[in-house]
Every structure is written in structure tokens, then in C-alpha cells.
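With one protein chain held back, the other chains of the complex are shown just where they sit.
For chain A:
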């Protein structure tokens, strides 16, 4: 009799794959609209036409009052308030801008200085004409050419920061996301990594500070931004990348601002999220290879054994 097993195997695989395709890629494609990546180019924002002067920029940043809210730890300028109090004043703690030049896109930084609500894509929430002022005051210029002044400030920030290749995943995440999002599995809270405390009293005091911060943040954002520990598993990587790039594309009207990271920094943010939710991925891949080699050898010997046993049966 003709051996029908190959054709049976093809039939089984065919129906399994059809089912898989319908239940997974097809159904998910219907349920979640696809968002095209903008490649972190921020094309809706004007390009920088002037080349900046670092020394001028430094002077401007101090004189324009940036350091009234922002710290520049690297240049020896500490934060004027602790995070809890800053959040009570502004809704969220204004970031330290030491590394901003390496993490955020230059176009985005320039627009952020001139028109924060526009750069952050939160104009639906902060409409000046209705008296809803964004907590970050726009820079109206020091009397000279405002585009030149902004270019100088961006140049200073880029000069001050580490080179973009030295940005670590943790640095990128904490700068871009960490003041709103906790990552419990990495011990990260919105006011910093929770230290190991010797006394429970001190740990509780720290937790109270976090809760106070979160209270201001909740009022500012409408709801407490979620803990991102498992987001690498609960959202696809493609979703996270396009969401970081422009939250409005996925969730029109969301209070989450566009964070303005460069493409490189976005990859680092994703790397950090994978470290929290998928820590063992490197171990998994190296062990996986060995297991596969073992199984292929096992299957081959099983095949030889079967051949040997069945030789007498035909």
C-alpha cells in the first residue's frame, strides 16, 4: 500500500496553520489598528535652521530662568525643591536637564523651549486661551533672534550631556518616563530607586513620600500612570515603540505627553522595559539553542531505532 503519511501530515499542518493565522495575526490585526512609525523624525515640528553657540546657550539657560525649576546636577546646580514638593507645585517633578541633549531630539527640544504644550502634544489639555497654562513657561526670547537663542540653548544641552552612545537604558528610561511611571519589579518609584532601608520606619517614610508624589501626579494627569514592570509582555514591542513616539496616535486625547526621545533613546527605553519584564531573555536563548541540538539528536536516534525495529515487520 502507498504510504499516505506525508499527505496526512500536510493536511494536519495546513489546518493547524489556518487556525493559527485566523486566531492570532488576523484577529489581532482586526482588533488593534496598525499605527505606522514616524521614525522619531518629529516632522510636524520646525527644523533647527541656526547653528548654536554653547557659551551663549549656557548663559541663556541661567538667565532665562530655566534653573528656577530645572536642576542641572552636572553643572553644579541642584534642584530648588525635593520631588514631592515640586510635584505639589507643578503637578509633576520638572526633570534634571543634565542629559537632556543626549536623550531628546533637537527639534523637539527647540520646540519644547518655545512652546511646550505643542511639542508635548498636550494642547487639548493646556489651552492658553481658556487660561489653562502648561506648568512649563514658554521662552519668549531675550530680545535677540529667538531662533538663534533657542539653537544656542539646545547646543549647550547637547554639549553638556554625555554622548548619545553613552546613554544607558536606565538613564533613558528614568529621564523620559520615570517621573510619571513606576517600575515595581526594578524597584523604581517616581521619586527614584527605593533604597534598602535598615528600619521599617524609614521604608514607610519613603513609601509615604511616594504616595504623596503620586497624589499630585494623579491630580495632574487625571489618573495615576500605570506601573510599567510587565508592559513588555502585555503590549507588543511595536506598540510600545510607536506609543512612545506619539501617544496620541494610539490613544487620542490621552494626558500622556509626547516624550520626544531620539530613535536611539527609544530603543534604550525598550531595553530597560525588557529588563524589567523579560529579564531572562538572554539565558532563554542560549539554553534554547542547546535544548534544540539535544532534541534533534534525540529525534534522529529515535528514527534510527524505529527503522531497526520495523525492519522485521514489513
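Here is the rule we use: a residue touches a chain if its C-beta (ideal position, glycine included) is under 8 Å from a C-beta of that chain, and two chains touch if they have at least 3 such contacts; residues count from 1.
Convention: contacts and distances are computed from a predicted model.
**Student:** Can you tell which of "Multiple sugar transport system permease protein", "Ubiquinol cytochrome C oxidoreductase", "Aromatic-ring-hydroxylating dioxygenase subunit beta" or "Domain often clustered or fused with uracil-DNA glycosylase" UniProt lists for the chain that's not drawn?
**Tutor:** Missing chain, UniProt protein name: "Ubiquinol cytochrome C oxidoreductase".
**Student:** Touching the absent chain in the whole complex: find that residue among A:4, A:34 or A:130.
**Tutor:** A:4
**Student:** What does the interface between chain A and the hidden chain look like in terms of residue numbers?
**Tutor:** 1, 4-5, 8-9, 12, 15-16, 18-20, 22-24, 26-27, 30-31, 185, 229-230, 233-236, 277, 279-280, 283-285, 287-288, 291-292, 295-296, 298-300, 302-303, 305-306, 308-310, 312-314
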